[in-house]
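Every protein chain but one is kept in place in this view of the complex.
Now for chain A:
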Amino acid sequence: MVPNVVLVTGVSRFVGAHLAGRLAEHPGVDRVLGVDSERPHRELFRRMGAAEFVRADIRNPLITRIISEAAVDTVVHAAGNSDEMPAARAAMKEMNVLGTMRLLAACQESPHVRKLVVKSTSAVYGASSRDPAVFDEEMAPKDLPSSGYVKDAVEVEGYVRGFGRRRPDVDITLLRFTDLVGPRIDSMLTRYFSLPVVPTVVGRDARLQLLHPEDALAVLRRATLEDHPGVFNVGADGVLMLGQAIRRAGRIPVPIPGTAVSPLAGFFRGANLASLSAEWMRFLNFGRVVDTAKLRDRFGFAPRWTTRQAFDDFVHGRELRPVIDPEMVEAAEREINRTITRLR
């Protein structure tokens, strides 16, 4: 059933702001409250459309009052964040874990809340050589990381499950998204592919499964407006290899020996170029693919963009100037073919 009053967290970021705006357009929805501790940028603020912006920190007890006084019946927790610079790790953990705890406590207290939608990440499955090639929703990671955003995400999911036990009357939809790439997405992954020479690890290659932000928004929107309780993987069809993606972006992969990764990551971090944490590099070693059969069959959603299309859209939309120009390569190919024909 269509919710009356929706609260969306994390509206200072792309997904939160766009989702709030689209939900507000729906005729059945009375009010959409967009919450974040900082004001969205002008462009994103415009995207919020008819949604109201409430400047509040979800770690603050104020959130309890907002939820109960506005009679919020549906909460979309889209603030989960994985791409801060590691320098801001402590603050990010605060936001991710403590923010979620506060938010859930507030939901538990309010009798109006009937539905909770949580944006999580497929990173909770980990990435290792001992994992199956494709994760479904029932699988658990082989070894849990001791820190970093993956640990946050796992803890957040734990709190969400706990909330589900205490409030069995609330429908919970937990969506595990693969990495979003798009022209206007600013994340570790998009910053990484924007580097002119892209560091990779010698002798490793990862399988990447991506997701176009349009599909992510469509899934979140439907999860909010319709009833689809459960845990769902959300990822585009198809796989790109890391080396292949770097080539498609017209970049040059520069393999670095595994032992040199940590110092180099430090350099990049220091130069504010990209944050390559240990976890991130582990992801780049093996990559991760999730099974989206449940999303298709039970949720009834098929992503419109494939991994390859999403990535190409990102490359074109960002207007990344290719270091290796495809036209040059194709011209060279034609030239060689002409030469071969002459020699024949």
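Just a few scattered comments:
Definition applied: a residue touches a chain if its C-beta (ideal position, glycine included) is under 8 Å from a C-beta of that chain, and two chains touch if they have at least 3 such contacts; residues count from 1.
In this section, contacts and distances are computed from a predicted model.
As stated in its UniProt record, the chain not included in the shown complex is "1-acyl-sn-glycerol-3-phosphate acyltransferase", which appears among "1-acyl-sn-glycerol-3-phosphate acyltransferase", "Cytochrome c-type biogenesis protein CcmE", "TIGR03546 family protein" or "Ribose ABC transporter, periplasmic ribose-binding protein RbsB".
Of the listed residues A:50, A:197 or A:241, the one in contact with the hidden chain in the full complex is A:241. When the full complex is taken into account, the listed residue touching the unshown chain is A:133, out of A:50, A:133, A:197 or A:260. Between the chain not shown and the residues A:28, A:61, A:258 or A:317, the one that touches is A:258.
Along chain A, the points of touch with the absent chain fall at residues 128-134, 136, 139, 201-205, 207, 209, 238-241, 243-248, 258, 286, 289, 324, 326, 329-330, 332-334, 336-337, 340-341, 343-344.
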